[in-house]
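Excluded from the complex is one protein chain; the other protein chains are retained at their positions.
So, chain A:
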Amino acid sequence: MIQAIAFYLFAFVVILSGALTIASRNPVHSVMWLILAFFNAAGLMVLVGAEFIAMLLVIVYVGAVAVLFLFVVMMLDIDFAELRAGVARYAGIGLAVAVALAAEVMIAVGAWSAGKIDLTRRVAPVDPAMPNIQAIGTLLYTRYVFIFEAAGFVLLVAMIGAIVLTHRERSGSRFQNVARQNARRPQDATRNVQPPVGQGVQL
């Protein structure tokens, strides 16, 4: 019973916070609702026994991606009137996407409940006694190792591309030369003098 209560709690909060992500007027509040949605989705993952995915969801999305979102959104200077003016213009496209997604979910649920898909017959069988970190690791590094590495390369290329696109030489700015700073010693920078009374120090 506690699983059912937890499931409905998490599912309700995911849907509610998803709706509020769209509905809230303040973009920072939107990001906060999005984070709550991620967090509760992680809770749902724990319930189905995928604790590794749940933890990764929290570490990657909540801990890193959403922080960057929040950073950007906080520093934006947002004109709320202008934002709301765009709603009517994009309503058509938004509605089309929503309908398409809803149709996909219905087709998937319909196909599943028609009973033609055997979810237990997997391409790569998994030993049920294995903890799921081990199971995922075994599959990723044996059967799917090339696809996994290809995914790594795609991400690497994307990262390099982002750096190349945004990188520009700045000529006017001054940089800290850390090696020079570390190499500096007190005896090079200071001088011990005992000036006679009434006379200053020659700099």
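Rule of thumb we're sticking to: a contact is a pair of C-beta atoms (placed from the backbone, for glycine too) under 8 Å apart; a residue touches a chain by one contact, two chains touch by 3 or more; residues count from 1.
Note that contacts and distances are computed from a predicted model.
> What does the UniProt entry say the missing chain is called, choosing from "Sarcosine oxidase subunit delta", "NADH-quinone oxidoreductase subunit H", "Dipeptide transport system ATP-binding protein" or "Spore coat associated protein CotJA"?
"NADH-quinone oxidoreductase subunit H"
> Touching the left-out chain: which of A:A11, A:L47 or A:L70?
For the chain that is not drawn, the touching residue is A:L70.
> Which of A:I2, A:I93 or A:V164 touches the chain that is not shown?
Checking each option in A:I2, A:I93 or A:V164, the one touching the absent chain turns out to be A:I2.
> For chain A, enumerate the residues touching the unshown chain of the complex.
Output for chain A: 1-2, 26, 28-29, 32, 35, 51-52, 55-56, 58-59, 62-64, 67, 70-71, 74, 131, 133, 176, 178.
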